[in-house]
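The complex appears here without one of its protein chains, the remainder shown in place.
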Amino acid sequence: MIEELRKKAEELLRSDTVKVVFGYGEGSTPERTRPVFITKPEDVNKLTWNKYCVYNLTTYLKRQETRKLGKPAIIVKGCDAKTIIVLLKECQIKREDVYVLGVTCDGVGEPLATKCKACDVNTPRIYDDLVGEKIENKEIPFDERYAELDEYEKLSEKEKWDFWQKQFAKCIKCYACSSICPLCFCDRCIVDKNQPQWIDPSAHPRGNLSWNVTRAYHLAGRCINCEECQRVCPVDIPLNLLNKKLAKETEKNFKYRSGYNIDDELAMSTYKEEDNQDFFK
Amino acid sequence: MSETKFEPKIIAFLCNWCTYAGADLAGTGRKEYQANVRIIKLPCTGGIDPLFLIKAFERGADGILVSGCHPGDCHYNSGNYHARRRWNVFRPLLEFCGINPERIQFSWISAAEGGKWVETINGVVDAVRALGPFEGYQKLNTMGPDISGEAATSGETG
Partner (left out) sequence: MGKKIGVFVCHCGTNISATVDVEKVAEEAKKNNPGVAYTTTYKYMCSDPGQKLLRDKIKEEGLDGVVVAACSPKMHEHTFRNAAVKTGLNPYHVEISNLREQCSWVHPDKPTGTEKSIDLVRMMTEKTRKDRSLTPIKVPVTKRALVIGGGIAGIQAALDIADGGHEVIMVEREASIGGHMAQLSETFPTLDCSQCIMTPKMVELAQHDNIKLYTWSEIEAVDGYIGNFDVKIRKKARSVDLDLCTGCSSCWQVCPCKKIKSEFDMGLGNRTAIYIPFPQAIPSKPVIDRENCILFKDARKKNIPPNDSKVCRKCIDACPIAPVKAIDYSQEDEIVTEKVGAIIVATGFKELDDTSMYGEYGGGKYKDVITGLQFERLASASGPTEGKIERPSDGKEPEIVVFIQCVGSRDPAKGCSYCSKTCCMYTAKHTMLYKHKVHDGHAFVFYIDIRCAGKDYEEFSQRAIEEEGATYLRGRVSRIYKKGDKLVVLGADTLTGSVVEIEADMVVLASAMKAQDDAEKFAQKLSIQYNKDKFFSEMHPKLKPVESSSAAILLAGTCQGPKDIPETVAQAGAAASKVLALLSADELEREPVVAKVDRLPPPVFSTCIGCFYCQRVCPYGAIEEEDIKARDGSVIKTVARVNEGLCQGCGLCAATCRSKSVELAGFNDEQVYAEINSVEFN
């Protein structure tokens, strides 16, 4: 599969279809990989593919430095490919400006990443070319997909509050979560707006709840659950639980799953007359 | 205990066209209600950013009411529908973080429903009074030194 990937990358670069290939390269130890940006056909041997290719390369689609390299081919797993769909819907990329090199995947991480445990996108739902044996995407029941939330939803109000306060208290507002997120692409994050300053940007605990809640809310109906925020958090806040909770509510209330169908209206930019309103008096 | 009775602080974000006018109507009809509410008038509930609610809690509110036009009656056609969608995800998010949903309530109150305004706001005040002060959130404010410039510009600190 690695050979196929390299061959494909080489073709794309030689034919000048793309200027750069965003892919995974070998890291400093065998359990690590790192992003590589291949611009010359002779460098394609730097590309690799293995179960340690956990992270989502689409975050490089938002960065000026990598955008400057020209039209990219980007290697995406099924989960990462969902980002492409959202970025297209949100006018951040044009379809013709990105070559999507999908790879089929039966799970990454050692131990297996949480996001892989209920994966229903082993084969990407959008790609220009696919590398690897096509895997029939499973249908996984709603409850199973959100099973991770159960133990937290079961907590009492106080337990929930205490749990999250303990988590948020660790936050040092390093903003690694938003930097890595491929969908946190604002030029100016709300936390950087200072007239007025809605969220205290300093490491003071005051803004911690506001920041973490707002970050999650801004991904409502958008997050595709790549878990990158959680992976990079230096203080191990389980940020993806918040994202996943929102994904669950979005699906439950609006029958919408982010990144699955390019024709679906973005959940937070539309409405239905019959939307849930049980909680309205 | 009775001397230091807890009085909940409620901030209400109201649509100018319906609930705000409904609250006016309650006044015209001299319908008494509990004085714990501070109203912020906006053109439409569709214009309420969840940040407003977060800020209200940060500022010390014990409870929040968001109230707008009944479905189908929005002055701007669809503002209340979009707002409803927002609260459909924001409310469970706060609940998931351990904030009692009774502290953030939502209602549809038309310009003609002065009585419903009184009932609703009294209901919110009573519910939040029963829950007690939202200490958890407010405690965050007092931790550590105040290093936020903006917080100081409003004059007093409460």
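Annotations for the structure displayed:
Letters A and B name the chains as they come in the text, with residue numbers starting at 1 for each one.
FYI, a residue touches a chain if its C-beta (ideal position, glycine included) is under 8 Å from a C-beta of that chain, and two chains touch if they have at least 3 such contacts.
The structure presented is a predicted model; accordingly, all values stated were derived computationally and were not measured.
Across the entire complex, the residue among B:Asp49, B:Glu102 or B:Glu119 in touch with the chain not shown is B:Asp49.
Panel shows chain A; residues 90-92, 185-190, 193, 195-196, 198, 218, 265-266, 268-270 of it touch the chain omitted from the view. Interface with the hidden chain, as seen from chain B, comprises residues 7, 9, 11, 20-21, 23-28, 30-33, 35-36, 38-44, 46-49, 52, 55-56, 59-61, 75-79, 82-83, 86, 118, 151, 154-156, 158.
Here, only the chains that are shown with their structure count from here on.
Only residues 152-153, 155, 157-165, 190, 194, 196-200, 202, 204-206, 208-210, 213-214, 216-217, 220-221, 241-242, 245-246, 249-250, 253-254, 267-268, 270-273, 275-277, 279-281 of chain A touch chain B when the two sit together in their complex.
Within the complex formed with chain A, the chain B residues making contact are 50-51, 54-55, 58, 71-72, 78, 81-82, 84-101, 105-108, 120, 123, 136-137, 140-141, 143-145, 147-151.
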